[in-house]
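Apart from one protein chain that is not included, each protein chain of the complex appears where it belongs.
Read from first to last, the chains carry the letters A, B and C; within each, the first residue is number 1.
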Amino acid sequence: MKLHEYQSKQIFSKYGIKIPKGRVASTASEAKQIAEELGGNVVIKSQVLVGGRGKAGGIKVAKNPDEAEQFATQILGMEIKGLPVRKVLVDEAASIAQEIYLGITNDRAAKKPVIMASSAGGVEIEEVAKTNPEKIYKLHVNPLVGIKDYQARDIAGGINLPREHWNAFSEILKGLWRVYNDYDAELAEINPLVITSDNHLVALDGKMLIDDNSLFRHPELSEMRDTDEDAPSEIEARKFGLTFIKLDGNIGCMVNGAGLAMASMDILKLSGGEPANFLDIGGGASAEKVAAAMRIILSDPNVKAILFNIFGGITRGDEVARGILAAIAEVKPKVPMVVRLVGTNATEGRALLANANMITAETLLEAAQKAVAAAKGELK
Amino acid sequence: MKLHEYQSKQIFSKYGIKIPKGRVASTASEAKQIAEELGGNVVIKSQVLVGGRGKAGGIKVAKNPDEAEQFATQILGMEIKGLPVRKVLVDEAASIAQEIYLGITNDRAAKKPVIMASSAGGVEIEEVAKTNPEKIYKLHVNPLVGIKDYQARDIAGGINLPREHWNAFSEILKGLWRVYNDYDAELAEINPLVITSDNHLVALDGKMLIDDNSLFRHPELSEMRDTDEDAPSEIEARKFGLTFIKLDGNIGCMVNGAGLAMASMDILKLSGGEPANFLDIGGGASAEKVAAAMRIILSDPNVKAILFNIFGGITRGDEVARGILAAIAEVKPKVPMVVRLVGTNATEGRALLANANMITAETLLEAAQKAVAAAKGELK
Amino acid sequence: MSILVNKNTRLLVQGITGSEGLFHTKQMVAYGTQVVGGVTPGKGGGWANENIPIFDSVKMAVETTGANTSIIFVPARFAADSIFEAADAGIPFIVCITEGIPVSDMMRVRNYIDQKGVRLLGPNCPGLLTPGEAKVGIIPGDIAIPGNIGIVSRSGTLTYEVLYALKQVGMGSSTTVGIGGDPVNGTNHIDILRMFEDDPKTDKIVMIGEIGGSDEEKAAEFIATKMTKPVVGFIAGQTAPAGKRMGHAGAIIEGGSGSAADKIRALENAGVKVARHPEEIPSLLR
Partner (left out) sequence: MSILVNKNTRLLVQGITGSEGLFHTKQMVAYGTQVVGGVTPGKGGGWANENIPIFDSVKMAVETTGANTSIIFVPARFAADSIFEAADAGIPFIVCITEGIPVSDMMRVRNYIDQKGVRLLGPNCPGLLTPGEAKVGIIPGDIAIPGNIGIVSRSGTLTYEVLYALKQVGMGSSTTVGIGGDPVNGTNHIDILRMFEDDPKTDKIVMIGEIGGSDEEKAAEFIATKMTKPVVGFIAGQTAPAGKRMGHAGAIIEGGSGSAADKIRALENAGVKVARHPEEIPSLLR
């Protein structure tokens, strides 16, 4: 899950990393009041979970509280990349001498955390990676050992940071390392980390991505989740432990296993159809889960047919069949359904579904082709 | 350095390990008052830094506050193995179903911390090691990884702890592990860890040894140091960063390097003398340090001669010579002094000492023999 | 011959008393796999599936049974510790079926087991199957027959699909290995490709990849430079949108890299025939 800038920075601050004075506001008048408290010269920053807020006009510098109110009104009325702005962060404006990038993320190839830093801060790191890859300094950290002072110095030297800032930089990096670890972050990023004109190091912007698999260790974070970026069906699916991604096609898919679900989408496309979703019901799915999955698929009015492709392994065919039957009884779907059931307890499952008026298929290709035909109304 | 039982148990308690209710008292009336607060049935435990307090009569169970006062009076008047009892711990008496030993210490051969546990708790672990070595269950922990639940279960199973206590035991062991780590302990020990008759696990006694080399990380511990067990000269030496151990002979020794200091003592003995002390002035000793060392040696009235054996390496002969001269000027020693100076800057050192009226020697054996003769008054 | 598991595999099941653990233990036993013991802390001394002894710890289980392979079915929050435990107990080959282990845990695990020389398969994988010899995992045994094709895959059910398609045309597998769909795992495509290259019973190889990471691209380079045996490939996720995790934690197109198109191109450049859909694989193997 993604954290908002203001949430990330509050966490950074708890770990000793200096952030600008500021608070979050939901209304323009709140923003004005915060600006007054901060002395007037502030930055109004939209809090949405996408990049490119600045370019979209979602970040503005105000010279006084009235301007702050005016900008906050504008920004709180915006949508950025389709996401409504519900909150703005009102931060004391900083006087910037230099902008640095500093981030820690998982390097899946190296199986280690990697620290990335660049003297070209303030722009997205992917952008720097494309245009000035030599400006990104990387260092891997052994997760059993943690970060050491010499590594912090190595990075400081690697981005040509003036020596007078090495100690402060080292403390910030060690703080960020603890954030990254304590929160099981996939990314903990300060961009920009600025050297102010009075020679302080301040985290002007912050970003954190948390590993969803680790949320059992961080119940407090689940409450901070902003679901604006997710389709309602995706939120509903998460409640049931299902992985669902809404797409633009008209054939609903219910598959067990992520790889097979992707392959099923691919083969639908290859057969001339368009998948309405990615849906992995996961390993060992229960009948209840399957029923929930079916309801979610059918909540999409675009769906003209459903493809069930279940290959039993840890998932058992009979359980899935029971879930389908329960969902049919409850939702009474009007669209044609193509089912293919193979593997563990598939025979039992097929027996259960024998009277359910479903189109059956033996192979995946056959199932996909039948689903495409069904969606076109050529098969019922 | 050693911590007292009450100090160790207070630390354990901070880490979630249950200890008996109780407080420390310096007077019998205090002890009585604590006993009253605790309901009367208490244990009075002498707080001295030696083992075998029980056998020495330094631990007594009182049935009521008056008895507590009476026993406290007795115990506070005792000396145990030469150490005066200045404090007693007054603990609520526990009803004991089983006594367990649990300790974590450095295994120098394995280069790893080792957890030791035994169902034969309540006696010294060295005693168990001699009489029932099979009753001690050992497990090494990788210091880069830390302790894991399965290791705690392994130990619980290894000492045949009833399963109902495994979870509580695991929490205690993990707490003790954090104590051991956070305090850079050489030993963190609960003995006995008791199962009370109402089925709780309580640390009835506690012991901690802290690595002196780590004290820079624990300034608060230095203040807790009880110096009763050390000779005054040893305390004085520590202030100057000198390693000094008082012995019973009459030849003071000042040597650089622990191994050479031991060998110098050995060769004195071989030559028919008795060393008055072990003294290593360490590597790179300054003139000030050498002067302090000389004052400490001369503070012992038994000392009839001094042997200086300095082999320069990181220590420089000229610095040592300057220290000796400064000390002579200040202390004006009346005992004969035999000096042997070799190695780094030895020539400069010998030149400095040429006029100091000292007995010189070329070899260590010669120096030792001259010192023995000097102590007998046969050489001046 | 075969790779990693065979008739001599002495298997330990960690989490044997959980519902998935017990279900698949029965399936493995039915297949003929030597399941020599199970571990569930606190239940040591009992029995699973009538005659499989349960132990409190892997250490005790190994001492008693001589297990040389372990399979893990314990819940995600305890699974990383289970891998540590197996590695500490001297198990040289660990298969972790569990899905949903935090990446931070897995990075610690990898850095620990690598220094011990322990091989991990998974997590979030279906395990592996040497048809006719041993099933260590959850791949349905009846969909595969013995043969000369080595299969390595990031996806579980997609692997079944391939085995099933092969069986329809009478083709069998030497060993089928599911390496799992997590971003940080124990064994990657190259590790298995190398074993297949060295395995006399394997003549051809099927490699199934998916979007995310760069494992397939590296495998392509390995195939081009180090392999003599023919490889047929398939990459799932050609229709996957960027920036969305397709179920597997590792299946995500990030920062413009890891797309199916890139991987297919890399494989084709390495001389790999890439199937358009799983059921096309048998014909490409002829």
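Here, contacts are C-beta pairs under 8 Å (C-beta built on N, C-alpha and C of every residue); 3 or more make two chains touch, one makes a residue touch a chain.
Here the structure is a predicted model, which is why all the values come from computation and not from measurement.
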Contacts of the hidden chain among displayed chains: A, B
Hidden-chain contact residue, picked from the options B:Pro113, B:Gly175 or B:Gly349: B:Pro113
Selected from B:Ser26, B:Thr131, B:Asn199 or B:Thr363 as touching the chain missing from the view: B:Thr363
Among B:Ala72, B:Ala261 or B:Leu307, the residue in touch with the chain that has been omitted: B:Ala261
Per the touch definition above, residue among A:Asp66, A:Glu79 or A:Asp149 touching the missing chain: A:Asp149
Touch list for chain A against the chain that is not drawn: 142, 145, 148-151, 153-154, 157, 163, 166
Absent-chain interface as seen on chain B, which is shown: 106, 108-109, 111-113, 126, 129, 142-144, 181, 184, 186, 211-214, 216-217, 243, 245, 247, 255-263, 265-270, 275, 278, 280, 282-284, 311-315, 342-344, 363-365
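Note that only the chains that are shown with their structure count from here on.
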Taking each chain's C-alpha mean as its centre, the one farthest from chain A: B
Separation of chain A from chain B, taking each centre as the mean of its C-alpha atoms, in whole Å: 56
Where chain A and chain C are represented by their mean Cα positions, the distance between them in whole Å: 27
Shared-contact residues (touching 2 or more other chains) in chain C: 108, 112
Contacts with two or more other chains, residues of chain B listed in rising order: 145
